[in-house]
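Below is a slice of the complex: some chains, not all, each in place.
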């Protein structure tokens, strides 16, 4: 049983069915019926008129979004453990033509208003320094923590006061919604978020992510940037259809709840002593000696060593709960 | 019946089946079983050890390939009607960090050795001018012409003499193979081609193209560039599986033959007088007055007006031959 | 006697004196007294409030200006013989992050309104093509022709109608002013020009060019871009002082008149039959057999072979008129 990454999980039935259903002749690129329904479907979910674009990777979503907020001469504030800093091969620098990531500290990869404020306060806004132009947070964070609406709103306030565009990397946004029980609106635009990378692939999709703009003006240049970066696929209906299928009947939320529930089960088994961070999504970081980890693996479970004495377990939408129960028991028995 | 673009066609059954078959847990990115089989499968087809990467669009394939051949300070020679010049929103400039496209003339979007030679001869190789570093041709061309192996070899000779990397945009490579009957090897590396964008999407695929490197050294930096441009999808197995499914049993070739046959039928009906270019793939450019075009459209056929007095018809792998016959009759009756 | 290039000429006394005079302690970068006087001095000359920045090369002036007018996703229309296309090593692509130069035809490197209109008319303004965002002309042109105010105004009209920013590469702007007798205002902002690269180096300066913005809004991001490209020199007063010295007492105009007069003398000697283009600045393109060119060189004159049967002669602000007379006689005697 593998607990490496939700990236590796299978695609959910709703998406597979949608691929079959959309296998009909239609216009190329995003001129098709499915693509044309995206704005409406996401506007309904988010309680506000939004502009929604499909892209085929989270990196593309993040970086097209960031490039819409930050000029080449600006800086993007983000956590030092942010995915855009650690795991996107410098893609933000590519899409923004050389803008800088300015790194913020914070436990659990969580950004605080004070950290944002400090970073801005350190900058001289002259031509010699790189002025912060955007703030990007990840929700749920890279360590599986979920921001509450008021935490995001506090960041949104600093962002507005400092003139920063506000981007949310929501690769696991669904998990954050599922955990907090807050509405997508409260976690985003009502809290000042301008652009959301709304992840579907880790949550049961195949190769479609949604890039959501709460301010249509910020979206204006993005379709061209999407094309210019090779991300305007010619049969875009197969991406749009995936997203629509997961919005329909809130599959996205059900999937995230399932993954979170599996993580919760494991977290309960591990107990607070072993948990490096509270488990607020579908990732666990668990203190374990090498011997303990080996013992668990010997029982058929696979996962990453994350740091000395620490392993990472990621659950997926389709987790077999019997296997989860066995793993939970194994952990509890350590 | 729509003859707008092969981009709009449905996905072929082999690909749909492969998506289902590959919907199993495996490693993320390109660490999976399917992705690991790509090099071998394409090496078999091409008769030489190649490096094969999946990407999700032709623009990404072309531009990752070109960036592997041309530094930011260089120029890429291509036809003035090339897709990379006309229809990729400046993506070559993005991926190469500002390299230049130097445009070549030529009937039917076909590049001649003399045109390449002339372009090189006009350049002073000093620091003030931009030295050509690569040659890119499209096969079949944007006007549906297919290069013969000796034509490509002649271009390969100039390229080698002038120190140019040689890239082939093969968005419709399958159609060129089907038309010429030449082997993929004779149309590429045996003729001096270094990198091939091998198109599958226009030929019945969903969202996977293959980027083929005949010289592994030129491929070395590309996986990183693919990631940095957001084109390393996390569930890459679904792209690899599409390509493998179309290689298996030569579905790619059968599909291209079907599309070409439909085009041939229409071409025969149109007759040489009406054809702007010989029909050597799955595109026809047909002389027609506005009234004639309207008459055809009135019978239920849709297509693009291309230029005054000229329309474009594109056939697909799945063309209903009865409909094609009706359109052929309608054209013949003009 | 060398007639290779005005780039090679000596620096005029006013500039040398200014360097000495400005060798006093002052603020670094452009916080000094001399730099602070630039806006006023150029506003006086141009009859309008302008923003004036020093840079140390014409390439920097051109490309910082173009980047202020054209986004990475746009195209700059320019003549196919334009300096920015032919002789700046792809710098426009660097400073604009990959924008495209779209090339226009025209005798004598002169751009016509019809050529601009045609180029725009050929573009589909969708996300697949690169939309023209700016027009750049060179005045005097690369072949020594000077635009008249009404010619520029006609281009300005097309630019405005097509939504193009309008840039003038004025490496030899002084020569064009001197030849036409038109006012700097009539040749620029009154004719719709937005940004002027006002050249001083070819006209007796050492290493300072002026970048002039007629619309302050377009200048806003440029100081930062200048710094980011390494063009904010720390002792900027020495650049500002050069420009001020040449504006003072219209040294710039006297120098250009001297260079033009030398060219005129040679043009008269050559006669219309030998001249490839009318001589309207300080460059001559003269038809000459290889034997004739050799004969002239044997008399101690040096110059470039430009094309088969054609040589280029460039005169400078400091041309020794006795030597010019001897060369004129030698040409007349051919």
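The letters A, B and C name the chains in turn, as written, and every chain counts its residues from 1.
As a working rule, contacts are C-beta pairs under 8 Å (C-beta built on N, C-alpha and C of every residue); 3 or more make two chains touch, one makes a residue touch a chain.
Since the model is a prediction, treat every value here as computed from it, not as a measurement.
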Oligomeric copy total, full assembly; chains in place: 3: 4
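Throughout what follows, only the chains that are shown with their structure count from here on.
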Separation of mean Cα positions, chain B and chain A [Å, integer]: 34
Chain B-chain C separation of Cα centroids, rounded to whole Å: 42
Interchain centroid distance [CA atoms averaged], chain A/chain C, Å: 51
Two or more partner chains touched - positions in chain B: 88-90, 94
Of all residues in chain C, those that touch chain A in their complex: 71-73, 97-98, 127-128, 221, 223-228, 232
Touching residues on chain A, where the partner in the complex is chain B: 2, 4-5, 7-11, 16, 19-20, 23-29, 55-61, 63-64, 88-91, 94-95, 201-202, 206-207, 224, 227-235, 238-239
Interface residues, chain B side, partner chain C - complex: 72-73, 75, 86-90, 93-94, 96-101, 103, 127-130
